[in-house]
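First comes the structure, then the notes that go with it.
Of the protein chains in this complex, one is absent; all others appear in place.
Chain nomenclature is as follows: A, B and C, assigned in order of appearance, with residue numbering initiated at 1 for each chain independently.
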Amino acid sequence: MNLDIVGRNILRIDALSKVTGKALYPEDIFMDNMVYGKTLRSKVPHAYIRIDTGKAEKIDGVIKVLTHKDVPNNEHGVIFKDHEVFCSEKVRRIGDPIAFVVAKNKKICELALKEILIEYEEIEEVFCPIKAMKEDSPKVHGDTNIVYHYKIRKGDVEEGFKNSYAIAENIYRTHMVDHAFLQPEAGISFIDEEGRVTVMVATQYPHYDREEIASALELSEEKVRIINTNIGGAFGGREDISLQIHLALAAKVLNRPIKAIYSREESFIAHAKRHSMIMKYKTGADRDGKLLAMEAEIVGDTGAYASWATNVLRKSGVHATGPYFIPNVKVDSIAVYTNNPFAGAMRGFGATQVPIAHEQQMDILAEKLGIDPIAIRMKNIFKQGSITATGQVLTDSVPLDRCIEKVAEKIDFSLEREEAY
Amino acid sequence: MKKRGRGIGLSFYGTGYGNGFPDASKAKVKLLKDGKVGIYVGGTEVGQGAKTVLSQIGSETLKLPLDKIIFISEDTSLMPDSGTAAASRQTYNTGNAIKIACENFKNRLREAAREQLKLNAIHGLTVEKGEIYLEFFPQKRISFKELSKIYGDDNIEAEGEFIAQTIEMDPETGQGAPYWPYTFNACGVELEVDTITGLVEIERAVFAQDVGRAINPHLVEGQMDGGFAMALGYVLFEDLKLEKGKIYNNKFSKYLIPTAMDMIQIENIIVEEPEYTAPFGAKGIGEPVMIPVGPAILNAIYDAIGVRITELPVTPERLIKAIEEDGKKKEEI
Amino acid sequence: MQAYRGKTIEEVIQLLAKYKGKVIAGGTDLIIDLRNGKLTSDTLIDISSIEELRRVEEYDETINIGAATTFTQIIENPLFQENLYGLKRACNTVGSPQIRNKGTIGGNIANGSPAADSIPPLLCLDSIIVLESIKGKREIGLEDYYKDNISIKEDELIISVQFKKPDKGQILSFAKLGLRKALAISRLSIATLLELDENNKVKTIKIASGSLGRYPMREPIVEEFLLGRELTVDVTDKAVKVLQQVMGERLGGRSTLPYKRIAVERIFKEALGDGLKRLKGVEIW
């Protein structure tokens, strides 16, 4: 292929504006007649609430206190509409948004937040996903906490383990983490010259934001406009709605520009986390190190809201084998609600957690069989034409063997080397 | 004692929303008034380099220098939906959409050129460097600029849509073709574990990443370095201290991400093997670059000290505890 | 809020007498506390531009570090490159370049944090804090300040921290355990001041710890154990056990104890080993 520009180290087209500090992020935008907004969030993980905004509304400089009563359609969510724009009756996690204060400046916003009275009637919480799966556990939404159950049933794992010479069994646990992008959430909303509710925000998916805002405000999508500014990192943390609907609603109600900027602390409780997972693995191989069977039960804690839980746990399930051909596979990958911070997309999206398990399983088997970690992998890896656990044929571009060889050329993993455990 | 260990981690990663969910990217290409070309897509620049890479794909398809391309991806009132900047799908999905839109746009240009040059047909017309000309009679040529003068802004345009091919999985057996394409990688690390403090020091890392084809190698390396650092934080440092639903480490003085002093030079190796359904063979790597690093570190820790750490994060405290418990277990035996 | 920028010590103590305000120098802790609401104050009095407070002075017998002297100033001062190197090293582990450029030694003292990096070396030097108010000057031992929880009165200003210059043969060392290599709050730290006699026996030993108790403190039992002994591997191992015993009693029941008790060995040996290395040019651990 004769390529002129593909494959070349073209300088980033946004680099100049970024090295000179001219690149604008949402908090860098100032408009005439602009006021500020700030979110009141739940302080408890599970409770029925009663909201009294009366006192806050009387504070000089407070323009409006928005609550669920002001939202035409008070629901959103990337897959299930299980988030409320503002909690109406129940909070399900610490950090759930309850109200949005609009005031002349940030200080008055802070002051008003303190004057909104929330009566919490606390209810039993559940933080452990295993416990949450039980029938008698407190329910976060509806009548079950199980959001999703993905299964792979391929071959006969019992038979596979019976024929295995070495078996590794372990439970692996990964934790919730934060994207920690450098630019905390911020946005500014206004009504543009064509009457559209416009939100300038740093988002991964502007058209999705437009859809959610239109739905919540019961407007047609043409009446909503998203302008993406520069974005200070995302890594999956800017997929769910954070302040977009709050800002849009405020602009629509007040017909003037409103700006909101999250502090770092608020950013931590506002956006999704990486799913923590409990991964119970059993992997069997024959005497030569050929994998014969794998069984995995993966439980992912999606916290108080589903966000991408179905897709994340599906991705975990599909990738549970690792890049290896295994004839007999049984996977159960389950997403569960709890009263923890909600989990959603983060770099790797469920496929980042499972290798913590399957790659250690490979090394455990290698040790049991007395072969080195490269050898056991080379025996089992996907190659062109391999069939995955879901029955998909990898027809093209499967250079995993080359990747391994490149690494093994530089680092010696053989068992004969000094210091090998 | 300080003990050294080596570990390897592999991973594969399926691109896109997956599972038969319509994973569509749209792109629009327009001839602008000064002969420049506008590419309009909803693909977001989050820092990964989407604007640059997608512009390169447009530039390559149109055989038009980058400075003649205006890339617009900010305003929903101007650009079509190109899906989310996630699932490592922008290079592959939106890249394909741009390529298709640019091919369609070239045909629109050829049509216009045929009319203006009074030709019988469009075949044999080459589009290159801002001109359309007849290969076997190059005197017959017309520039983008001239066309834009004749047709005005906004009149020559084309769209392109790419929908990834995936198949929904069976709910009982999980059989199906959920993602496409798949990306592969391997990471090896060498590290030192201080068995007294529980601190882990990465000494060396070799990272090989399949990219199909690298549209922009520097940007790929930047992703690999960044993915490594994020994985390092994931496995060794980052802890929300979540207790009863409350995040106690809710600020950067407590939630520790790696600093420049915690990172090392990574020996990055880009492995190319073009993927036939991808734009110029390029696969997305934004997410894969973080995945094999964690397990490589964990395997290296085991290689160093002979203790399996099965719970993240491997804080010094947890590591020391694991060593202690392992010691007790071995004593009992 | 009122804000004053003090130009002289005299002016500041007058302001303090009048307003009982909060003194701000580097601001690296204070501004965070103000933001978090951990501290409220109607009056801030800035001392960061008072030259007298921003310098290190060497006298015949003593060294005087002005309270508003930044960590960077200490790191760059030639006085702390030789046997007082441990103080430089401690200051160098504070936060980041930005924090070291602003954060001050007086701030480290006033803040009272158990993890303040500069304190253990100063404790080894038997430092004294000099305070001044309109009522006059007052000196308190740095060790007593922590141990006896002596509070700095609202109208008092920390002027300086002073210590006797150690002999050339006395080496100040410092080691710290942080969870990452920069911007790390110390999990635990040890400073030592070491001198050997002609028979390689410990002639002088002062040991101070950070984050092994509610405040930074001297470790007299360990000092006593080491005094007069030769620093063999065995003796040092025993000293570690003594320290572990002492901290065990002190931190009993704390969830962080089991880890710190083990990890302290590395940090203690690192500090002591550094002293020995610089005295004798040998590494024993």
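Just so it is clear, a residue touches a chain if its C-beta (ideal position, glycine included) is under 8 Å from a C-beta of that chain, and two chains touch if they have at least 3 such contacts.
Note that contacts and distances are computed from a predicted model.
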item: Choices "cytochrome-c oxidase", "Xanthine dehydrogenase, iron-sulfur subunit", "Heme exporter protein A" or "Oxidoreductase" - which one is the UniProt name of the chain not shown; value: "Xanthine dehydrogenase, iron-sulfur subunit"
item: Displayed chains contacting the withheld chain; value: A, B, C
item: Identified contact with the non-displayed chain, of B:5, B:18, B:49 or B:316; value: B:49
item: Option touching the unshown chain, where C:72, C:104 or C:186 are the choices; value: C:72
item: Footprint left on chain C by the chain that the document does not show; value: 1-3, 5, 24, 26-28, 31-32, 34-35, 44, 46, 48-49, 72, 95-99, 101-102, 181-183
item: Positions on chain A contacted by the hidden chain, ascending; value: 9, 11-12, 14-25, 27-28, 179-184, 230-235, 263-264
item: In chain B, positions touching the absent partner; value: 46-49, 218-219, 221-222, 224-230, 251-253, 257-261, 263, 265-266
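Definition applied: only the chains that are shown with their structure count from here on.
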item: Touch-based graph of the chains, sorted into line, ring, star, complete or other; value: line
item: Chain whose Cα centroid lies at the greatest distance from that of chain C; value: B
item: Separation of mean Cα positions, chain B and chain A [Å, integer]; value: 17
item: Residues of chain A engaged with two or more neighbouring chains; value: none
item: Numbers and ranges of chain C residues touching at least 2 other chains; value: none
item: Residues on chain C engaged by chain B in the complex (per definition of touch); value: 96, 177, 179-185, 187, 256, 258-259, 262-263, 265-267
item: Of all residues in chain B, those that touch chain C in their complex; value: 194, 196-199, 237, 253, 256, 258-262, 315-317, 320-321, 324
item: Interface residues, chain B side, partner chain A - complex; value: 3-14, 17-19, 42, 44-47, 49, 51-52, 55-57, 59-60, 63, 66, 71, 73-77, 81-87, 169, 171-179, 181-182, 184-188, 190, 204, 206-210, 212-219, 227, 230-231, 233-234, 238-240, 242, 244-247, 250-252, 255, 257, 267, 269, 271-278, 280-283, 286-288, 290-292, 294-296, 298-299, 302-306, 308, 310-313
